[in-house]
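Below is a structure I'd like to ask you about.
A protein chain is absent from this complex, but the other protein chains hold their places.
And now, subunit A:
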Amino acid sequence: MKNCEYQQIDPQALPTPTPTPPPHQGNDIDEEEKKKKKKKKEEKEPKRPKRKWEVFPGKNRFYCDGRIIVARQSGVLPLTLGLILVTSGLFFIFDCPFLVKHLTSCIPVIGGVLFVFVVITLLQTSFTDPGILPRATPDEAADIEKQIDNTGNTSYRPPPRTKEVLINQQVVKLKYCFTCKMFRPPRTSHCSLCDNCVERFDHHCPWVGNCVGKRNYRFFYTFIVSLSFLTAFIFGCVTTHLALRAQGGKGLVFALQESPGSAVELVICFFSVWSILGLSGFHTYLVASNLTTNEDIKGSWSGKSGEDVTNPYSHRNIFINCCSVLCAPMPPSLIDRRGFLPADESAQTGGTDIELPTLAAKSEINVCTQGTKGLLESAALSPLLSTSCPQGKPQTAHPCPDSSSPAANSDPSPELSTGCGAHHTASSHGDASPPRHTKTRSKKCKRAALHIPNPAFDVPVSPTSPDTGPGSKARGHKGASFAPLH
């Protein structure tokens, strides 16, 4: 009877092989007891089906049982949220009552609408899958390996594998991704911070704490445009408020004393509005010419090497380009975070041989100078933030209702931001030496982009003059945007 019980176990059905007992153990009765205990334990605990996000190989964190995805390093997303909430809060508390009384009651309405837009689009940019490509299955990878002519050279790292395709009469080289084991589709790039290939990769934005790619570019663009409107609006309102208060010979100092919150807003808005307006202008140019930040920085289609290269993805019409980038049908998420794993694949993670490919992946990618430079500059903040922010397992996160209502998206975010915001204020006080870093929000992204010489536009860039640099770059881009399209 006892022998029959454990002969019924099919070893192929078990995901992990049962450990063979050491040969020196001569006591057979002990072995039998061990096997029986193990079988009973397995019978008592039926393995619950795992969802795919639980075995996702990239460096991402998932909340709400896979509904929300963020990069592992949240970057300075809490700072971004904190600045927006603080500035808008001060605006509604200090400036709106005065302006409603003296001007019009439309002001808080407009401010409120813009604020809601900004927060919603920011959260959508941060929590949406940017267009991550799932890694190739072992069968696919083996098939691709067979097709590649492997000459079997003895060097430590195999040469980068490329494949050339013709897209709209333009030769485009597709690179092989060693981490994801596939040839990257055109415009796809591997983000080393998230360890994923992302379709139509734009950049990894630390302000948003996520990559910006095909699926969330429209959210990102709406975010920066509405943020530039909000910042300019608040700046204008605060200036009007202080000017009205200082009327009648009372002076600016008196006005500031009466409304101290306005002083804070003024400083924040003054330093942010130029960089955010510059960034919006830059991205408007990118949208109009159907380019990504990655391609613009690398100069893929600018003809720097003297070849006759044009952007093969551009529709040669600004309106159609804008519509195709912003109004195209929303592509689906390819990683199927909430799907259940088939029972036989529960152990398959696909990340076993990574010691060579991670090196290759990092060196191959000329991907996010914006993101990496910004991250280096905010390195003082990020260790504090990453340890204080909730980690990826859903048990520690705010439990979300199962129904996917809009509340599900907004519910965990205040928890996250309040949880991180409290820790963050402590760190920002200690980090007083580079005050401009905390105040200038997306200037880091922009400044890093400006450092890379863009041969298409010989606009002299001086990083020390924030108001002229991004502005002139934006003007330069805007001026040139019409030229190559016609």
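The definition used in the following text is that a residue touches a chain if its C-beta (ideal position, glycine included) is under 8 Å from a C-beta of that chain, and two chains touch if they have at least 3 such contacts; residues count from 1.
One rule holds for everything that comes next: contacts and distances are computed from a predicted model.
Considering only "Prefoldin subunit 3", "Protein BONZAI 2", "Iron permease FTR1" or "Golgin subfamily A member 7", the record for the omitted chain gives "Golgin subfamily A member 7", by its UniProt protein name. Residue-wise, the contact with the chain that is not shown comes from A:P332, picked out of A:P49, A:G251 or A:P332. Touching the missing chain, out of A:R187, A:H203, A:H283 or A:R337, is residue A:R187.
Mapped onto subunit A, the interface with the missing chain covers residues 116-117, 120-121, 124, 133-134, 136-137, 139-140, 143, 165-168, 172, 174, 182, 185-187, 199-200, 218-219, 222, 312-313, 320, 323-324, 326-332, 334-336, 404-406, 409.
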